[in-house]
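Each chain you see keeps its place in the complex, though not every chain is here.
Note that the chains take the letters A and B in the order they are written out, and that residue 1 is the start of every chain.
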Amino acid sequence: MSQEAWLTAEVAGPKKASLITKPEIADAMIRRAKRPIFVVGSIAAEIDLEEKKLIDYVIAMAKRYNIQVVATGNTNNEFLKRGFTPDAVMPAVDIGNRLTDPRWQGVDGKGPHDLAIFVGLPYQMGWTILSGLKNFAPNLKTISLDNVYQPNARWSFSNISIKNWIMNLEAILVNRED
Amino acid sequence: MGTKEINISIKEIETEIGNIKDLRFSVGRLAQETWDEPQGPTPFPSMSTLRNWDLTLLNRYKPFYLPFCDLCCLCTFGKCDLTGDKKGACGITMPGQQSRIVLLAACIGAATHTSHARELVTHLIEEFGADTRLDPGGLNIKVEAPITRLVCGMKPETLGDLEMVLDYSEQQITQLLACTHTGQEGNPVDLESKVMHTGMIDHLSMEVADIAQISSYDLPKADPNAPLVDIGFGSVDTTRPVILVIGHNVPPSVEIMDYMQDNELIGDIEVTGICCTGIDMTRYSSKAKIIGPISWQIRYIRSGIPDIIVVDEQCIRTDVLDEARALKIPVIATSGKNCLGLTDRTGDPPEEIIDDLVSGKIDGALIMNPGEVGVVAVRTAMQIAPKRKKKKSGIFLSPAEALEMAKECTQCRECRRACPNDIHIPDALKAFSRGEPAMLTGIYESCVGCIRCESACPQEIPIHSLIVAAGEDTLRNESFKLRAGRGAIQDIEIRQVGGPIVLGEIPGIVAFVGCANYPKGGNELAEMAIEFANRRFIVCTSGCAAMTIGMYRDEDGKSPYEVYSGTFEAGAIVNVGSCVSNAHISGAAVKIASIFARRNLRGNYAEIADYVYNRVGAVGVAWGAMSQKAVSIAAGFWRLGIPVIVGPHGTKYRRMLLGRSDHDEDWYVDDTRTGEKVYVGPVPEHLFIAVETKEEAMVMIAKLSMRPNDTSRGRALKLTHYIDLHRRLLGAMPTDIHRFVRMEADIPITMKEDIVAILKEKDWKETVIPDPTLLPEKEAFP
């Protein structure tokens, strides 16, 4: 597994995401986080993961881990269709901007988030917003749960197959059930 | 003012430097002051003159940086790693570097328009004389050049006057570019202020370019009923000789059409255009045809239909010569700015050039005299077309060929990893080679024609050609109507809509402008334009966006331009013209302040910008923005306080200018009536924002059209659109309504119950509607 950007040319620089080589890594990070937040983009509802969509995993995880959810783009609609109400609806760059503000008290106003989990944004949009966070949110950890390498996250999968991806997402969910 | 060429010869004259004999001189520019508006505080501002205004805006809309690279490589101290709080060898920080890159891009953009304007004005003066009167709108326009008046404090009357404006633009660009040098400005906010200055200069130069060409070539003069012209691949009669022009600078194309006219060839030859030259050609002659925006270059050249390609400047693929050569289409370069390595044949006898081109002795020629281009292009096309007939018949890959090629695919995914839109090419090819073309056909719509996929393919599959082959039916069916670019907005139109706009009763002006780097095809743009026209916004458009909007058919087979009015009024779709015509959109905002509100325009930038910012609900949308010009155009809107929305690729512009709706303290204005500070809510909430989807864009347009000055009726109307779109597209009521309701009367009646409930929950308190300004020093201005 390698640290190659999914879009070939989107090389970041010296500071690159560590690889989530096994689901336990993501699991541990989420577990350790006190105030995690999910940033869920419009593609989450487009991607088929066998019988489910990516967004279904997001909902399951958000519930199980008790993670607050920000729906970007028009993803809110898709959440609502599934009977899940996100904690906030906001443009991706808006939530990104707020996450760089150490005084921002989070979507629920109860204190700064310490972990942001990105999923389902258009690749380059995720790339650039994570770049903003990498550089300007030193106290925030970030994970990308997409199946492509996001060099600007703190942790990311490498470019993995859909099958492998499902396995990982399932494992994260299962782990939590323990 | 106006200028006159005067030659004076004096036998003897007493002057303060003594007695002069036999003096002869010519006065190139003799100012005839005919403008009685008093000069404002900031004519010809330097890059620091309006800094306070910029800082005021930037204090609300702080840059959110999205570094597009961890590094700086601008000088050979580097590369420098700037991640986090590291500094470069020159001391620069990551925020400084990002703003510096934005400034650099804006300078490139502004230089491009300015240099285009200079080339145009110089040519037009040579051809028509410096005395040629500027006349962008006949009797319907008194404020002929609102941006020039505003920025320079002068009133240009002739082509010659415009040279002075360009001198100023060039001087400012040089200064601004200097700021990007290693070891100059490193403060991010100051760099952003310079970006705004660059944007202002850009609009100035665009205005110069467009009013010069409108006046000289008699393009539509602020004409709401400019003719409907043909657009689309399918509108070309391929049995005739076909000339393709690409670029932005119209004189060579004008000469082509004039030569045809003079030689009674109109109708015998098709003159087709891509990018803004296409647009401007159709403003000159409604016989010319537009193929499409920038992304149509490869598909059209590869069709083999053009018999000759004439390129001028800007937005021209740099591989046009290679692509043309492969099909033996000769190329004429016409600008020193884009020589393509071709031999300079300017001044050679046309016959010789034509022979060389027709015989294939040369691939192309550089001809920097537009008149000569006209002759050579037309006659070469006529001679070469019959010879090329055969080639044209085989314009697309046959299904069998395409299938064979698709089968070469090894599913390595390099193409998809090279595609800016992450298009699922490998899947589509797999399906295609199994006999299921639908997915590949679908890609035709979202492909921006960059052919990076082809570069990346180790199997050397001509992927784009496959896509176009799969989309052949769509392509052949591309035949629509576009309303030719009308140019400026009439004073009377401004007078009529000024009140409703400023009071908020026309919900907004939304301008769809910019390039064609669409994330999911151009239909999204047309759909947005239609949505807002239906909502009785004033929809303006220009450039590639204007073309894209035209390339759409409703159920009746009509293009939006056939359905919607071209008058600057509620519910219209107004095509102002090419990229440089964007100045008429900012100009319209400025004219509202001047014509409707009777604010002094002259050299009075900050006051007018403050007016526009607080009162004119204008929003720019550059859905496919890609270029450096897009940066400078956007920056020109920002400085006027007009927010700009870009598509998802827009995060690559290095930073957003976002407001913080949750920071109440950011949203106070001075009430000029009372002198008090009044909370007005986050209106407009952002100055520059990239959004992810069409749906989000539409909600954002509605939201950003609110202004502090809205009357309650206006605000209620705007809120209705905002809430309605939010509910329909995002599935729920917005949660920030309380920030936009200032008093109960602001609440849309139909939603009263819901909203009142929300307001209660949010502890909402009533406030007042001020006479808003952000200029505390306002009283200092005349």
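As a working rule, a contact is a pair of C-beta atoms (placed from the backbone, for glycine too) under 8 Å apart; a residue touches a chain by one contact, two chains touch by 3 or more.
Bear in mind that the values here come from a model prediction, so they are computed numbers and not experimental data.
Asker: How many times does each labelled chain turn up in the complete complex?
Answerer: The complete assembly in this structure file has composition A x2, B x2.
By our rule, only the chains that are shown with their structure count from here on.
Asker: If you average the CA atoms of chain A and of chain B, how many Å lie between those two points?
Answerer: Roughly 35 Å, centre to centre.
Asker: Show me the residue ranges of chain A that touch chain B in the complex, using the header's touch definition.
Answerer: 6-9, 11-15, 41-42, 72-74, 76-77, 79-81, 88-89, 91-94, 96-98, 100-101, 104, 121-125, 128-129, 131-132, 134-136, 138
Asker: Write out the stretch or stretches of chain B touching chain A in their complex.
Answerer: Residues 64-71, 81, 83-85, 94-95, 414, 417-420, 422, 456, 519, 648-649, 651-652, 656, 658, 660, 662, 686, 689-693, 695-696, 700, 729-732, 734-735.
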